[in-house]
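Here the complex is missing one protein chain, while the rest keep their positions.
== chain A ==
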Amino acid sequence: MRNKLTIAIFLVLVFGLTAASLLKKPVEFSENENRYLAQMPEFSLDSLFSSDEDKKFTSLYETFITDQFVMRDQWIRLKTYTERATFKQDIKNVFFCSDDYLIENYPAGDFTSQTAANNISVLGQFVEQYQEKLGENGVRVMITPTASQILKDKLPPFASPYDQQAFLDSVRSAVGENVYLDAAATLSGHKNEYIFYRTDHHWTARGAFYAYQLWADSLGLEPWQEKDFNITEVSDSFLGTVYSKVNFPNKADSILCYQPESAKMNYRLTAFNGTSRDSLYVPSALEGKDKYTFYTGQNDPLISIQSSGPEGTVERGRKLLIVKDSYAHSFVPFAANHFEETFMVDLRYYNQPLSQLIEEKGITDILVLYNTENFATDTSIPKMLK
């Protein structure tokens, strides 16, 4: 009798979950993970016998089942709860930190790889090449450390994430003292302020603002002050990428909008597909999951911004190119106030020669702006030299 009951429980679980996962309609996009989930792969003899794991039918089907398993998010949450119950201080390289911070650590291998070394040497050549063209002060490089480097005080006791400073030092020596902007030092100086999101891998607009002041100073531009902006909190429910990684309840982040207060500025932002609008911010993004895209929208191959404003703001004839990752998106609303035109190029998606763009648009200033992790691992960096 007891046996029969045990068997019945097992059969109900196995057949029930099987039926449920078969009947469930596949979800296309996971808001929570911010990615497209695997779909039922197409069957063909080629894909069945393929020796490439990424094209093989059987392994694609297995990914499909796992991605589309019934109640996926709840299972993942159950796993996280279990791990936390065993007092684990980090899950999937995310540290559970004080002050409600979730901080991602990146493996040492990312910074010591061949790609990383190669990217640094490419950057060195890039800087040399355009300094010749645009002058000593024409090029600036800002590689910003991530939260694990700046917010060390918040980490669990004895946690020792990879020290990114050595990587930054080699960037500094490759590009030269004059070109390198020490964002690490600046951000560390404000480490007790809200400069990184608690649940996302980006810096906040405030973190970007301090970096902007550093950069503007180095160019001899007079940086705007905080009082020059009307700062409003446009959302207090942002749960970012790091949150998605662990899927564990956490205090949400707020998104701050910096609008020039004293000076009346006009912008014209044009995306790669030709659509344009007159604001640097995208309020509709606040209704979705990835609220960081409130700042100038999604990653786009090329975004251009035309600015105009009263005397003493925009410098006539100066055109800025930012070669960047998404960290630049909350940075550019500050930078754009100084330049007639600002271009943001994302090398991951931009496939035309950069030299041509610089030539055609008459670029006068270049800023290379990445976070350490992206700069170390991005394989599209060599496109800089095209």
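Everything below uses one rule, namely that a residue touches a chain if its C-beta (ideal position, glycine included) is under 8 Å from a C-beta of that chain, and two chains touch if they have at least 3 such contacts; residues count from 1.
Here is the rule we use: contacts and distances are computed from a predicted model.
Asker: Which name from "Biotin-requiring enzyme", "Lipopolysaccharide export system ATP-binding protein LptB", "Alginate O-acetyltransferase complex protein AlgI" or "ABC transporter permease" does UniProt give the chain that's left off?
Answerer: Hidden chain, UniProt protein name: "Alginate O-acetyltransferase complex protein AlgI".
Asker: Tell me which residue among A:Y61, A:Y194 or A:F272 touches the hidden chain in the full complex.
Answerer: A:Y61
Asker: With the missing chain put back, one of A:P41, A:G138 or A:P156 would touch it. Which one?
Answerer: A:P156
Asker: Residues of chain A in contact with the chain that isn't shown?
Answerer: Spelled out for chain A, the touching residues are 2-7, 9-11, 13-15, 17-18, 21, 48-49, 51, 58, 61-62, 65-66, 69, 72, 75-76, 78-79, 82, 86-90, 92, 107-109, 156-160.
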